[in-house]
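As you look at this complex, bear in mind that one protein chain is not there, while each of the others sits in place.
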Amino acid sequence: MNVVYTNILRAEPEVVKGLARHGVATVHEAQGRTGLLGPALRPIYPGAHIAGPAVTVSLPPADNWMIHVAVEQCQAGDILVVAPTSFSDAGYFGELLATSLGARGVRGLIIDAAIRDMHELTRMGFPAWSKAVHAQGTVKETLGSVNVPVVCAGGLVNPGDVVVADDDGVCIVPRLEAAAVLKASEAREAKEAATRRRLQNGELGLDIYDMRDKLAKRGLIYRAQALPE
Amino acid sequence: MNVVYTNILRAEPEVVKGLARHGVATVHEAQGRTGLLGPALRPIYPGAHIAGPAVTVSLPPADNWMIHVAVEQCQAGDILVVAPTSFSDAGYFGELLATSLGARGVRGLIIDAAIRDMHELTRMGFPAWSKAVHAQGTVKETLGSVNVPVVCAGGLVNPGDVVVADDDGVCIVPRLEAAAVLKASEAREAKEAATRRRLQNGELGLDIYDMRDKLAKRGLIYRAQALPE
Amino acid sequence: MNVVYTNILRAEPEVVKGLARHGVATVHEAQGRTGLLGPALRPIYPGAHIAGPAVTVSLPPADNWMIHVAVEQCQAGDILVVAPTSFSDAGYFGELLATSLGARGVRGLIIDAAIRDMHELTRMGFPAWSKAVHAQGTVKETLGSVNVPVVCAGGLVNPGDVVVADDDGVCIVPRLEAAAVLKASEAREAKEAATRRRLQNGELGLDIYDMRDKLAKRGLIYRAQALPE
Amino acid sequence: MNVVYTNILRAEPEVVKGLARHGVATVHEAQGRTGLLGPALRPIYPGAHIAGPAVTVSLPPADNWMIHVAVEQCQAGDILVVAPTSFSDAGYFGELLATSLGARGVRGLIIDAAIRDMHELTRMGFPAWSKAVHAQGTVKETLGSVNVPVVCAGGLVNPGDVVVADDDGVCIVPRLEAAAVLKASEAREAKEAATRRRLQNGELGLDIYDMRDKLAKRGLIYRAQALPE
Amino acid sequence: MNVVYTNILRAEPEVVKGLARHGVATVHEAQGRTGLLGPALRPIYPGAHIAGPAVTVSLPPADNWMIHVAVEQCQAGDILVVAPTSFSDAGYFGELLATSLGARGVRGLIIDAAIRDMHELTRMGFPAWSKAVHAQGTVKETLGSVNVPVVCAGGLVNPGDVVVADDDGVCIVPRLEAAAVLKASEAREAKEAATRRRLQNGELGLDIYDMRDKLAKRGLIYRAQALPE
Partner (left out) sequence: MNVVYTNILRAEPEVVKGLARHGVATVHEAQGRTGLLGPALRPIYPGAHIAGPAVTVSLPPADNWMIHVAVEQCQAGDILVVAPTSFSDAGYFGELLATSLGARGVRGLIIDAAIRDMHELTRMGFPAWSKAVHAQGTVKETLGSVNVPVVCAGGLVNPGDVVVADDDGVCIVPRLEAAAVLKASEAREAKEAATRRRLQNGELGLDIYDMRDKLAKRGLIYRAQALPE
């Protein structure tokens, strides 16, 4: 059954805004090393860093019809997450769809497939994370669903979850955990700032993190030189 | 049998010039979604956009001897297309070959293998689409052929066909269809310009392309909310 | 047995400095087409070009504990080479470790896995060659070894070997051969400079390298036109 | 937080038994072309065909500690589904674990990583679907969870869902839909039996499925011969 | 434009029969190391060895409609060659299509995608060479073409060409060269039979092929022992 859910719950705007200040690595660690999508998803240009609620699209391989349907479900600040039901490297998404999403204030695209019109998307400043750039056209023949849970690049995305994306990739924060993850991210960054200063001054992580004893207990040996074979 | 064909028919310069004004995605669509080479071929630097007749090279894995032979067959405006007869990621092509091709006015390189001297090629502005950057050297021991049909990154390329390449990848236009594809590309871009303005104004593709009825007939359902499980 | 060797022999600083003036492709050719690591290793930003003695780390998949141990073994000018004992695309290395290495004057990182904090590493100008960018966190639970021979991206690296890395990838020069390879690199570049000028003037490699006879003897045929099938 | 849920709801034994009579392709079609795990999962020997409720394990890369924990949660008839939190091709599972699961009546293993002791598992008749065979050992250092939802080979698996696995791969049937999917599978097979007899008698799918009109309307053209180029 | 060519020229039955007596490796060598499809194509069960004229199908990713169209174009002894226009690992082909082709005397299938019902195809003895086994269903929405030239697994296949397939993979012999290639295959096998007997008696290839001089001239050195480093 193919359904479009029109009325999803989105994470709080203030929380989303807060998460946008943190990088993917920080957010991923702050929620217990979960939520990261696979490393095949790469930004089409460096330097983009966005966060926003997910509008999800499940669609057939090489058929982009449902993206047109999904555009209508997007609000300003959203991020579109597109997942084919089986492997595809076709170019589902190009400059016209980006223009349409841009007119609605959508912040970017995550797609477990390819985009095209890379040059134009870059020029427009419409960021996309995809597993390929490929001009291969798609058809508009088969239905899918909008705002259902999808598996995208090996990770689960529910509609309304917060997507955080930067040069490191894409991390998904479940809607109901977003506020707690924001708080944990801020705590983590505060702690790292202190560590950073010490490292800049030449202190070693071995001492800062108090690792020497634990290493010795596990049996690590230091030797001046390799034995002659 | 290893042959160099010295006298190939090239697409009309005016048509090639016209095709160079269109992106790979447009040309690929304009010729009925055919001719696209595989997405493993990526430009070594962003922003290059070229078109030109193909001079083709079929050669053994990790042996670049025939590229030296092919240089002599290239004219100003040509694009060299290199396809090993079995998989190779060796670095067949570097700065000296680019210098030689550049001196003849060749516009760029398409290779179903790797290039090297990436930094120098970028600095020279000699664009190349390859499936890898790899310094691995090649030998000069075994013959191949020049200006025979080759399969490059999964697509067929005949000598004299028009190669169009940009950030989206590489598309091949058969020589005898080039004029018709140029016309179709221009028509497509004109039509897209009108659509673009409507999308910028917030109209939806669903309405512009008149999709709502067709979606309903196929059985698409809209619901406010997911049922509780 | 897990060991840290604290007292490795490094290549001569003058030789390392000399090798840093040559690209990876040149060095690889100058030492007889050996020493190149696989093309999966790519720089996280273009334009970096470094050389330095290798401090090597052998560690478990998805566990970066030993990198903290290795930092202490690094001196100014070194390059850290990290190789998991089985396949991993986890993000072993980020901005804090780069800060710590930077404070010691380490020149860069080679890792047969992923890095994270790509944006920050780029901003800091700390170059890294990795096979992926991935925020996936690692643990600190299992020992490895420092300054043992490692296989990294398909190539053997001994501690103290010279690492040369640029946009073309990474090449390893055995410590005891470094001076000879430097000399051969200089000779190669001198010879190429002369060839370059001739190619720029339109001479053909076929003539410069005297290939026409050898090609004819192997049986290469020139034909004006393809026979009708 | 790492949790073991000890008390999962399993699909009805009668329904599981029914689903075991149908192949993966049938079940996948009967539930609307959903639930299929990726084709990287292959059986370690041909001919196995099993169905059973999933006991799920989420664990770190290259660490099999939680499999030992999960064994205790398995009942006769269950199938163990193991998913690392990031990519791993380590050999998490071998003959001793299979012996332990076999002693409890577990039917088989699905793992998005590698197994080892392939020869012994085959001899014991303990079927496993994995993405590799690899002897690479794992550690027992880091916690994970048992009977939480996991993404395995690109598909979502909830504890208690029915796993169906055969030579075609692995399909997951949500627990609450299992009875309906069984009914749909039986209906599909009955219909296919009738079609099979007609095809055996030489009737064409074009006629049985009444495709000729639709093909003509879409514009399919029949020609005796290719035009001369 | 989507066309079905109904009247292709097939290679001579006697020649096809002759080629079926030779393995893929022999035929590939006999026609000058050309015609081999890529190694991703593997037989679904070992031991099959067939030859026959190609009926070719070009179709969209994840859409198997045109296979139903192609069945009608097949004659006894033919081999169906299926190539999607962009990457797909969907399961286009299963037991019902095999039943239909079997009823017409078709010898097997070559597909640059996946098959399903592997167990049933094996039991029926209907051989298939595919790049995956995957139950993923396809749609029947978009046209393609039958008996046009296709690129399949990196090789060009024209309708009527002879397909030879065995455990080593798939080789394509152009129709007009088939008789010559058969003769060359027979000559090659005769020569190899003589060599085989000499090798069985302990003679070395170095002597049989008279390689020692050539090796020495190229500079190969024999040493009793590695020098101490």
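By letter and in written order, the chains are A, B, C, D and E; residue numbering begins at 1 in each of them.
To be clear about the criterion, a contact is a pair of C-beta atoms (placed from the backbone, for glycine too) under 8 Å apart; a residue touches a chain by one contact, two chains touch by 3 or more.
Small disclaimer: the values here were computed from a predicted structure and weren't measured.
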Which displayed chains the hidden chain touches across the whole complex: B, C, D, E
Contact partner of the left-out chain, one of E:Ala76, E:Met124 or E:Leu206: E:Leu206
Residue of B:Gln136, B:Asn158 or B:Ser185 in touch with the missing chain, whole complex considered: B:Gln136
Given D:Val3, D:Leu176 or D:Ala194, the one touching the chain that is not displayed: D:Val3
Where the missing chain touches chain D, by residue: 1-7, 45, 65, 68-69, 71-72, 89, 91, 94-97, 99-100, 103-104, 114, 116-120, 122, 132-137, 140, 143, 148
Touching residues (missing chain, whole complex) on chain B: 60-62, 86-90, 134, 136, 139, 141-142
Chain E, residues in touch with the chain not shown (by the definition above): 23-25, 28-29, 33, 36, 38-39, 42, 46-47, 49, 166-169, 171, 192, 195-196, 199-202, 204-206, 209, 211, 215, 218-226
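The working rule: only the chains that are shown with their structure count from here on.
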Partner chains that chain A and chain D have in common: C, E
Result of counting contacting C-beta pairs for D-E and A-E, higher pair: D-E
Chain A and chain B: spacing of chain centres that average the CA atoms, whole Å: 30
Centroid distance [mean C-alpha coordinates] between chain D and chain B, Å: 39
Per-residue overlap in chain A, given as positions that touch at least 2 other chains: 1, 33, 36, 85-87, 89, 134, 136
